[in-house]
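So, chain A:
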Amino acid sequence: MVRRTIFKVLVLILILSFIWVEVLQAETFRVTDKLGRKVMVDVPVKRAVIVITYELIPALNLWNQVVGVSRWAEEVCGLYRAILNENPNFRKPTVGAGSDLNVEAVLRLNPDLVITWTYNPNTIWFLEKKGVKVIGIHPDSLQELYEVMRLHGKLFGKEKRVEEVIKEMGKIFNLIRARVSKIPPEKRKRVIHLGGKPTTVSCGIGITNDVIKLIGGINPASSIKERNADVSIERIIQWDPDVIFIWGSAGYDENWLYGNSQWKYVKAVREKRVYKLPRWSTWSPRIAPIALYMAMKVYPEYFRDVNFEKVADNFYKKVFGISYYKVKHYEGY
Partner candidate 1 sequence: MKGIKALIILASPFIFGWIALFLGAYGVSPIMVLKILLNETLHVFNVGDIPEKAIIVDIRLPRVLLAGIVGACLSGAGVTLQGIFRNPLVDPFILGISAGAAFGCAITIGFLSFLPIQFMAFIFGITAVALAYTVARTQGEVSRLTLILSGVIVSAFFTALVSIVKFLVDPNKLQSIVYWLMGSFSLADWKGVKVSLLGVIFGLIPIFLMRWRLNVMSLGEEEAKALGVNVSRDRLLFIGFSTFAVAIATSLCGIIGWVGLMVPHLVRMLIGPDHKTLVPLSLAGGASFMIAADTISRTITSFDIPVGIITALTGAPFFIYLMKRGGKEAWGK
Partner candidate 2 sequence: MVGKRLGVNSMLEVKELYFRHKGEKRDILKGISFSAEKGFITTILGPNGSGKTTLFKCISGIWENYKGEVKVNGISIDKLPYKKRARLFSVVPQDHEPAFPYSVFDVVLMGRASYVGIFSSPGKKDYEKAETALELVGIRHLKDLPYTKISGGERQLVLIARAIAQEAPVMLLDEPTSHLDFKNQINVLKKIKEIASLKGLTVIMTLHDPNLASLFSDKIVVINSGNKIAEGSPKEVLTEKLIKRVYGIDVVKVDINGQNIICPLI
């Protein structure tokens, strides 16, 4: 009699434990990050430190789930600054520069998760050793960017919102695709993107290369299978790009190239088609308006009816909840 009761209790415990495990697994999410590290995260994340992808905070409304950001959010990102100006209570403690995190500051915030880039893997290992969960990202294509955004969605329980944002991005991309698909191959322009130095070009790997492809441009540097490479000016003259874009945060602008006798034989310089990009993060939904900006500079005749600022403003309001013109003011344009 007693034995049968014990047996029933054991079976009950067994069943309950299975259910318990099931419940646990449903709340723990397994991520493999860019460095190949496997990280188990309890979702939705409640206390995150976001180092590079801070533009996703307004986009996915993560204000209540983020406890810290890198200094760069406040110092470099006009969008973030504009939003803080409207909502001062959104301000978060900063944890150092994106390239050099202040680990102590991070630890003090007692985060559930740190999402950073893989620029300095040592920081990631260090935080890991201190018992902090870290996910390292480095999207090298538009597809990967979507994956990173969707990862953020999953981590913060904002899957639906992410799809909405991606849809808005898609609208702009579709607009671009629709226009440039009409351009015959022989009329396609050669486009290069210069980085920290005028001789550093974006090559075959990276979001920039994807964007150039998307807007119907040809990146002569794409044969180099790197993210960026230093090339001789001769090489650039040989490529003879039609349009040159300069990284928004570079220390020089188009006038430097226009005034330099070594560059005068480059078509883009001769025809004064060198443009410095706005200082926006490319690891953000804003890649879509950046792409539009670039497309309109490369093929202006195909976008004559498009009012860039209006499209951007519409996008900003839907994605970030703030007006483009307000942000423009904070970016000093």
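The set was built so that all candidates are chains of the complex that A comes from, given by their letters.
Criterion: a contact is a pair of C-beta atoms (placed from the backbone, for glycine too) under 8 Å apart; a residue touches a chain by one contact, two chains touch by 3 or more; residues count from 1.
Values in this document were obtained by computation on a predicted structure and should not be read as measured data.
In summary, of the candidates 1 or 2 that share the complex with chain A, the touching one is 1. Those residues of chain A whose C-beta lies close enough to touch candidate 1 in the complex are 72, 75-76, 96-100, 195-200, 203, 223-224, 226, 229-235, 237-238, 247-251, 260-262, 264-265, 279.
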